[in-house]
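All protein chains of the complex are present and in place, except for one that has been dropped.
The chains carry the letters A, B and C, assigned in the order they are written, with residues numbered from 1 in each.
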């Protein structure tokens, strides 16, 4: 809610629905924290978690940067926004895929896969809207 | 809500109420995005906004790192957590102070000062709880 | 030099020359700082610098994340690495393009465009090597 309100108060012109931008920012920002928490939690679990931790950390960094870049409403390069959103989707799909085999045993992996899928969908909805302009 | 749930599912032991940690993470993470959006919006406003932008950017970086570090529930150095939380409070107070003179004219500065004050309070509540342990 | 040494000491297998990965990390990490410094310096210059500042900030975030992700030598998704490197190149080209009109008047814009071009080349050399595997 706050995210949509601050974007609406910015003087930059928007070519897409502000609610879609805010949804992508909020989903990416939440996913970054969930991935970061999941990575740390995985370190205390038994078994082979190295891939899951690395994918969590990559996804956290990429989601965090995606949220930051989107928050600027910098319209100078639409292609860069599309490219970053596609990279973010790829990171989320990869991370969800690494967490999903662990969802039966680790609730943090279940929540992380869920956050990644939500971020993937919000980014895809924004890509679709940007391409339709 | 998701933040409290993922922290609760992590195997690391917690010495303080998980709700306080989750509240500080969510407030810092939201403040980071709001500061980043405010900085970019300020660039399109007339008048002398350089200090406001720099304080926004510093606050965004520090809040983002605070949220990340807290999300790890890394208990190896309580002093580091306290020191980072104090730095985050300082950044929020400084940024709120730079935004507040502009709240009459710029809604984004009003929302940013509000997010900074909320983050300041959530970090202070966590400091108080950590010191009481 | 340190970057190449720490990558060489990591147990993960590498499919490309470690010197190319280290060069991309160092160029992206340096570009992130130069873009961040240029953004702040631009705030004190006269004239219309908003686009330059926003492109600097986007480029700083994307370069910083690129360096971080590359430093993990996470081989689980080559496509993600290629996608991130392409996004980083796009950010560097965009930022260099925004700085270049100011190089006669602002040395920080000249140095920033130079750092962006160096990062663009190091990322492209790594893409070429990854695609040849």
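FYI, a contact is a pair of C-beta atoms (placed from the backbone, for glycine too) under 8 Å apart; a residue touches a chain by one contact, two chains touch by 3 or more.
Fair warning: this is a prediction, and the values are worked out from it, not measured in the lab.
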Handout entry: Candidate in contact with the missing chain, chosen from A:54, A:72 or A:106
Key = A:54
Handout entry: Hidden-chain contact residue, picked from the options A:18, A:43 or A:86
Key = A:43
Practice task
Can you work out which residue in B:4, B:19 or B:84 touches the chain that's missing from view?
Solution key: B:84
Exercise for the section: Quickly run down the residues of subunit C that touch the omitted chain. Expected result: 2-3, 5-7, 9-12, 25, 29-30, 32-34, 36-41, 44-45, 60, 64, 67-68, 71-74, 106-108, 111-112, 115
Problem - Residue ranges of subunit A at the interface with the undisplayed chain - result: 39-40, 43-44, 49-50, 53-54, 57
Completion exercise
Per the touch rule stated above, subunit B touches the missing chain via residues 51, 54-55, 57-58, 61-62, 64-65, 68-69, 72, 74, 76-77, 79-80, 83-84, 86-87, 90-91, 94, 98
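Just so it is clear, only the chains that are shown with their structure count from here on.
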Problem - Per-chain Cα centre nearest the global Cα centre, belonging to chain - result: A
Handout entry: Remotest chain, subunit C as reference, centres from CA atoms
Key = B
Practice task
Report, in whole Å, the distance between the mean C-alpha point of subunit A and the mean C-alpha point of subunit B.
Solution key: 20
Fill in the blank from the handout: The distance between the C-alpha centres of subunit B and subunit C, rounded to whole Å, is 27
Practice task
Going through subunit B residue by residue, note those that touch at least 2 other chains and give them in order.
Solution key: 39-40, 44
